[in-house]
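Encoded as structure tokens, the structure appears first; notes follow it.
Omission of a single protein chain aside, the complex is shown with its protein chains in their original locations.
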Amino acid sequence: MNSFGRLLRVSILGESHGSGLGVVIDGCPAGLPLAPEDFEPDLARRRAGAKGTTPRREADVPRLKTGTLNGRATGAPLLVWFDNEDVRSAAYDKLADTPRPGHADLVGRQKFGGFNDPRGGGHFSGRLTAGLVAAGVVAKRLLGEVKVQARLTEAGGLSDIDRAVQEALAAKDSVGGFVECRASPLPAGLGEPFFDSAESLLAHLIFAIPAIKGVEFGDGFEASRRRGSEVNDEILDAAGRTRSNHAGGINGGLTNGNELVLRVAVKPTSSISRAQRTVNLKTGESVELAVGGRHDACIALRVPVVLEAAVALVLCDLMLLEGRIPRVWR
Amino acid sequence: MNSFGRLLRVSILGESHGSGLGVVIDGCPAGLPLAPEDFEPDLARRRAGAKGTTPRREADVPRLKTGTLNGRATGAPLLVWFDNEDVRSAAYDKLADTPRPGHADLVGRQKFGGFNDPRGGGHFSGRLTAGLVAAGVVAKRLLGEVKVQARLTEAGGLSDIDRAVQEALAAKDSVGGFVECRASPLPAGLGEPFFDSAESLLAHLIFAIPAIKGVEFGDGFEASRRRGSEVNDEILDAAGRTRSNHAGGINGGLTNGNELVLRVAVKPTSSISRAQRTVNLKTGESVELAVGGRHDACIALRVPVVLEAAVALVLCDLMLLEGRIPRVWR
Amino acid sequence: MNSFGRLLRVSILGESHGSGLGVVIDGCPAGLPLAPEDFEPDLARRRAGAKGTTPRREADVPRLKTGTLNGRATGAPLLVWFDNEDVRSAAYDKLADTPRPGHADLVGRQKFGGFNDPRGGGHFSGRLTAGLVAAGVVAKRLLGEVKVQARLTEAGGLSDIDRAVQEALAAKDSVGGFVECRASPLPAGLGEPFFDSAESLLAHLIFAIPAIKGVEFGDGFEASRRRGSEVNDEILDAAGRTRSNHAGGINGGLTNGNELVLRVAVKPTSSISRAQRTVNLKTGESVELAVGGRHDACIALRVPVVLEAAVALVLCDLMLLEGRIPRVWR
Partner (left out) sequence: MNSFGRLLRVSILGESHGSGLGVVIDGCPAGLPLAPEDFEPDLARRRAGAKGTTPRREADVPRLKTGTLNGRATGAPLLVWFDNEDVRSAAYDKLADTPRPGHADLVGRQKFGGFNDPRGGGHFSGRLTAGLVAAGVVAKRLLGEVKVQARLTEAGGLSDIDRAVQEALAAKDSVGGFVECRASPLPAGLGEPFFDSAESLLAHLIFAIPAIKGVEFGDGFEASRRRGSEVNDEILDAAGRTRSNHAGGINGGLTNGNELVLRVAVKPTSSISRAQRTVNLKTGESVELAVGGRHDACIALRVPVVLEAAVALVLCDLMLLEGRIPRVWR
């Protein structure tokens, strides 16, 4: 459902073209300093603006509606809310009947009996990741010295990302990309056998981010082509230091104290200006659709900060579970 | 923790070299026919025996200790239990102090303060997947006409799997592999926004399987190198049939009615007979370790049926949620 | 935490004297007709105004911020939000240091390290039940023909409730009361062994309502003084009709098709104008406190509609679980 987490639980709500959207963060330790401006740097990273991102401009002013007093978390649920402002649904009107290939338009309609909000993707919109990013800001602060950093390493198969995006724009098309995320320093032992392995929880939350189609840890898929002698990390001392980090910081589902390393595959934005075949649901006719509206040529450009949020939230929940983050922040 | 699932909830318990291991399945519809022999085919697939798998032989006789009467599920929790029989812990004795590289030995010890059961990996052992397979048998039966099938497509980078395993054995080493899983026919709309996307739930459970280091859906990582026009699946009719299936059967986190296609990366078995450096935790000295005991040269050989179980369990839970599987089986 | 429910999950957020408060309802079937005015009748019942209730006046205008479109639920989370308007915190200023006897002031402060919002009880305020009532309106609608009705049967030990309240007011004191709730017609079989018995779930949610100190089903405490032959309900036919309903509609944790009958004990409002001893937390001195501000002489007067909401939410979740409420409302 729309909630995730055991001790730090986030709930996503809202729609792309409704009154707004937000996130409820339950379980945040009381006393954590939090001001609206703390959210700005990460929200700015997620926000559109660079070439290749949608021209839609949202101020994304986070409103701390509940759960803070005098600049600190109170221990009650935090609601971080964003009003929708730059909403122009007109471009989406025709989409109501002509579902975009690669998008949730049709399945959303099927699942919810046609009652879902189709405007701008509604509750399926990538815009909802603003709430995730806001929750990530809280989680990062709770993580203290643990730094979580993600970056786009490749787009459309090229390490020259600008070139890839330019080419896609020129072709009225879009491109996918790889995003890598690292986190350290981490204690050994985060993760809970059998079903809440660190990889399980991370992948669960990461695959909730729209457009993610693959997740790998450490050597990941490459490890599957190798020998055990190549990917085992030899152990150097009793503290668990290792000669290499092929495992990406996780053994047996538990963090091992090494840097956490994971990579995600971001598919190309589904909405493209180039014509594609779809169906008119009213008439049943096959039609061509060139998606207008405002879209990203490379949604992967905006994924790093969202991925960081997901990783930070999971790590934070596991740290709380281990008693490594206090229930009251002083 | 050791439970997973919302309406069909499985709990894994037991150890590799203790009295036994098992799985509790809660939420199984009453009336489902279940006999011990129903478990045999899938357990046989998981069982060791083929070249490249461990010489440990376990009869793996499933005991339906609770939850059935007269060959049918009663609606109460099912405990499927396996006694451990072929236990030889001697080979593991020295492992207590010399953690195997790539294994959970050291992190398990760190997390549980040295109180974890180290014999044969204890609760971290791949042997616990017998319980998962047993639960998968129940889930597959509940899925009815929906078929879930996985196969090893590549080992050590080779599609000639025998050759890859032979070479690894000869080198006292191990190899990883790719396993692909497909499921169909599936209804459109399985998955729950925002956090319980079909990919999220599947990846959560799949990453609980030991040795899995990557999961991708549809074109997965390859999609990240492509253009939107290449990976969008053009829509053919109002029912949602598409020209292609690059998405692997999932849009916006919901199944779209197409075949579900996913692939996992299985790392090489960590335990190898070839010497590797580790540390003696008692003395603090760096030592060489060649793992004796009985191990798989290619654990990926045994993964397909475990992966099927994971996929079937998630699909089953989502089908129950949609009311597509009755609470009483008649 | 601040969420409850398995298929229909409600999350409470907000504070008495902050920007507002609300409830997130996740899992509401798409298509359910919902307009702001649908909430008015139940909100009016909860609202202050009658003699014996607080003079605080809140318009309690429910804002459907998310999850509806064109007057129907979309299947995405519903946020029903209430802005706080009639906030006068001055009366509470001195309470920050002199915790009210019988209230959460001191324990809230202890639990949250002094960072909790103390104004008007903050997140502990009875005002948060407005969110619960709003969720109850949705649940009642989903329940269709199942009617849930509660009434105050006694206050301060008297069945003449007005008299009890008048006397309490005259004495600058407060009184408690009994509230009885009934629901029917209900199908047999709601409730989930072992831990989610119908009584368990109902009591869980009911005890979240401020001021409730006791819950009993059917003959309840009185049954404990009786013989089995007196409280067993003789069975009349194969459908399960019974001669009596001492069990209050629940056997073995499952509804039995009879009317659900439960009673709750509401303690007297803690805030009274009469002086009581407490401590000044700054000085450590024992002081007398006569609580000003605006309070109810008999909070039990406002409990019935809140209790109905709690009962309706639990029944609704159990009905969804049994597939008796569709996931899409047509």
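Per-chain numbering from 1; labels A, B and C assigned in written order.
In the analysis below, a contact is a pair of C-beta atoms (placed from the backbone, for glycine too) under 8 Å apart; a residue touches a chain by one contact, two chains touch by 3 or more.
Given the structure is predicted, the values throughout are model-derived calculations rather than measurements.
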| item | value |
| --- | --- |
| Omitted-chain contact residue, chosen from C:19, C:149, C:166 or C:197 | C:197 |
| Contacting the left-out chain in the complete assembly, out of C:8, C:212 or C:306 | C:212 |
| Residue in contact with the excluded chain [from B:26, B:42 or B:105] | B:26 |
| On chain A, residues whose C-beta touches the chain left out of the figure | 6-7, 76, 193, 321-323, 326-327 |
| Positions on chain C contacted by the hidden chain, ascending | 1-4, 12, 99-104, 106-108, 110-111, 123-124, 128, 154, 156-157, 168, 171, 173-178, 188-189, 192-197, 199-201, 203-208, 210, 212-221, 223-238, 240, 242-243, 246-248, 251-257, 265-272, 274, 276-279, 281, 284, 286, 300 |
| Residues of chain B in contact with the chain not shown | 1-3, 9, 11-15, 18-22, 24, 26-27, 30-31, 65-67, 69, 72-77, 79, 111-113, 115-117, 119, 122-123, 328-330 |
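One rule holds in what follows: only the chains that are shown with their structure count from here on.
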| item | value |
| --- | --- |
| Where chain B and chain C are represented by their mean Cα positions, the distance between them in whole Å | 44 |
| Whole-Å gap between the CA centroids of chain A and chain B | 26 |
| Touching two or more other chains - residue numbers and ranges from chain A | 1-3, 12, 111, 123 |
